[in-house]
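The complex appears here without one of its protein chains, the remainder shown in place.
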Amino acid sequence: MTFHIDTSTGSNIGIAVLQGRLDVTNSAALLNAFPEWLQQTTSIIFDCSGLNFLDSSGLGAFVRCLRQTLDQNGDLRLAALASNVAMIFELTKAKQLFSIYPNLQDAIDSFSS
Amino acid sequence: MKTLIVIKEQNHAWVRNAFPGIHPLLLTLCNKPYIEYLIDFAILSRSEEIRIMSDGSLGEVEAYCMNGSRWGVELTYSNIRTTDDITTILQKNSRFCRDNRTMVINGFVFVDYDKESQYDSIINTMPDGVIASAENEGCLILRGQEKNPDAAPAPSPPINLESIDSIESYYRISLDILKNKSSQFVLPGYGNEPECFIGRNVVISKSAEIEKPVSIGNNVQILSGTHIGPDAIVGSNVIIDKNSTVTESIVLDNTYIGEELDITGKTAFQNMLSDPGTQAVLSMEDPHLLRSTQNNGTLSALLRQITHAITALTIIILLMLPFLLIAPLLMVQGKWKKRLTDYHGAGDKKVISIATGTIPNQGVTGKLASIFSLNRYPLLFRVIKGDLSLIGNLPAAVSDNSSAPDQDNMTHYYRPAVFSYAEAENWPVIGSDAAIVERYYMVHSNPLKDIGMTMKALINLPHKNTPK
Amino acid sequence: MSHTITLTVPGDISYTRVASSSASQAAELFLLSIDKLEKKTEFCHAFELAISEAFANAVNNANDLTEPQPITIQFIRKGSTLTATVSDRNKPFSIETPMPDISTYPENGFGLMLIRNVMDCVSYSRKDNTNTIRMSKTAS
Partner (left out) sequence: MTITETTHSNIHLVALKGALDASTAATLAKNSVLSGNLPTVIDLSGVDFLDSSGLGALVGIARKKRAANSDTLLACLNTNVRKVFEITHAYRLFDIYDDPYTAAEELSKKISAL
């Protein structure tokens, strides 16, 4: 789990790169780190290209992060979901909550349009 | 007329991966096992004897179809080698085929017939050879003397074959049967309108919406706020939990669909969800996806533990008199057999040792003991100690690997207990039926309901122990 | 009502058929008494096979030093369940044998696996130097 600020489009976009599994054992780590990221920017992307498993507590953490971002009038967008992770979103009503992009660049561009 | 059904392991290897534990010949298409379609077609073609052959195991198929008397045909089984070609297979069955027109259905192939049509004329007048074949694999072959070689071939309906070679074709063929071809086959279930097949013991909540075409198996619970169909195939022993949607999808037997889920264009089998289009597979480690996001775990667990302990204490006091009177007698008679076994514990307690007692339900003392479920009495103290829950799952023995709850699932729906939800509901305690009902209550229980379920278990257990 | 049949058979391999055909007949009588004859062939064969295996197993476990010990076979009927026990005073053994790899042309090791396959419930106990293998099957 790493976080950096991308300024390629002129504005500050926070990119969190998530790796491996996000489940009941480590979703708390994401929730702990998130407020600090949110202080740096309110435009955040979760780059999920390396995320290969998500369970309900991981999904719950995503929703909590989204809620905090929306409270700050920002947005949290998701990029490059693996097929099985995408299926979790499809299966639950969470797909209606998030803007999901096929790759990181599309997600970055989406903030400038 | 005789029919040989030849299916090799390689034809249906994908089924073993996609739906582990299901014998491919018993895989259901629209809730009817695959082999039954072939048997129906063979009978429609006037076969009196059918032989099923495979290079793999046929035990489960034999246990299901038996000798065919259910269909009024003679069914036999035989084994072939993986390398056998059709000529060798016919030679291995030379006695069966002798002096008879024989139809060979070769491959894991779906035969698109129509129950209203006659197929014996086409089969009796066509010359030897392949009369139909599927695009990828599988064909229909005729061998032996035709009955009326000179008669002009009757204008028979064409027979189309389609190989079932992937989850994609399985999904497509199944939904095609439901949507367009339900009148062509004898499909299981009742329904007072077409395109709506509903099995036995199906409970549909008033607020559930069912949109045809649908096919629903036996022992299915459809809870409130759900939306089933259009184009939904729901197998047997399935629970569809509150506010979930199942459309354009197949839910196979013994599957629990959690709350608030949207199953569209998928196949769901136990904890595996597949998308036939993209071939993506999702293995759900916890089947109740949205629920636990709002769940305040630790507090409710503590509340549950306290309620269980208080209830256990109440039962201990209530049953103390019968226990003190009967137990010593049983022990003196040597009827109380105890065995210390290691079971999987809940949460961080990895292993717990429990002395389980069995008491034969014989004699006055045995019967009384059974009425009061006295063999469970000593376990109640373990509830107060916190080792066991009062009601939950039957403890899974450490040595019994098959029923061992895997590590990831442990926290979600394994709670070793004195009584199990399955016992309370009078469901069979062993097997997948029990797993489903226990999983369901594990999600829906609250401390108050648990007290009620414990009482139910206490009432139902003696009935179960009584020999019929 | 519970009926019990007890047979004592010399612990010699030549008596295998006495044990197994008695089992088949006991099973047939049992089915007749509860009027469940639909799966007769399968049910009787299950007992014939299981007793044949258990008996051969008991004989083969004999201690080479002493005289062959008789083997006791019991059939107990209770409700719609028939239970057979085979007891011997030979060396202890385990019923948890792995399935042999058929591609290596194994000539033995299938006995207990066959029993487990055709019976509903199989257990083994050793008490007072006696091995007892207990096998039951319910007529459905």
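First chain written, first letter: the chains are A, B and C, and each begins at residue 1.
We take it that a residue touches a chain if its C-beta (ideal position, glycine included) is under 8 Å from a C-beta of that chain, and two chains touch if they have at least 3 such contacts.
Quantities reported herein were computed from a predicted structural model and do not represent experimental measurements.
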Exercise. If the full complex is used, which shown chains touch the chain that is missing here?
Worked result: B, C
Problem set entry | Contact with the hidden chain (one of C:I5, C:L29, C:A56 or C:I95) | C:A56
Problem set entry | Which residue of C:R17, C:K91 or C:R126 touches the chain not shown here | C:R17
Seminar exercise, completed: The listed residue (B:Y64, B:F96, B:F323 or B:F381) that touches the chain absent from the view is B:F96
Seminar exercise, completed: Across the whole complex, the chain not displayed is touched by chain C residues 13-17, 20-21, 41, 45, 48-49, 52-53, 55-56, 59-60, 102-103, 105-111, 113-114, 117-118
Problem set entry | Hidden partner chain, residues of chain B it touches | 55, 57-59, 62, 77-81, 84, 88, 91-96, 98
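Convention: only the chains that are shown with their structure count from here on.
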Exercise. Can you name the chain that lies farthest from chain A, using the mean of each chain's Cα atoms as its centre?
Worked result: C
Seminar exercise, completed: The pair of chains with the most residue-pair contacts is A-B
Problem set entry | Multi-partner residues of chain C (at least 2 other chains) | none
Seminar exercise, completed: Within chain B, the set of residues that touch 2 or more other chains is none
For this session: State the interface residues of chain A toward chain B in the complex, per the touch definition above.
Result: 23-24, 55-57, 59-60, 63, 83-84, 86-88, 90-94
Problem set entry | In the complex, chain B residues that touch chain A | 260-264, 266, 273, 275, 278, 280-283, 285-286, 288-294, 408, 411
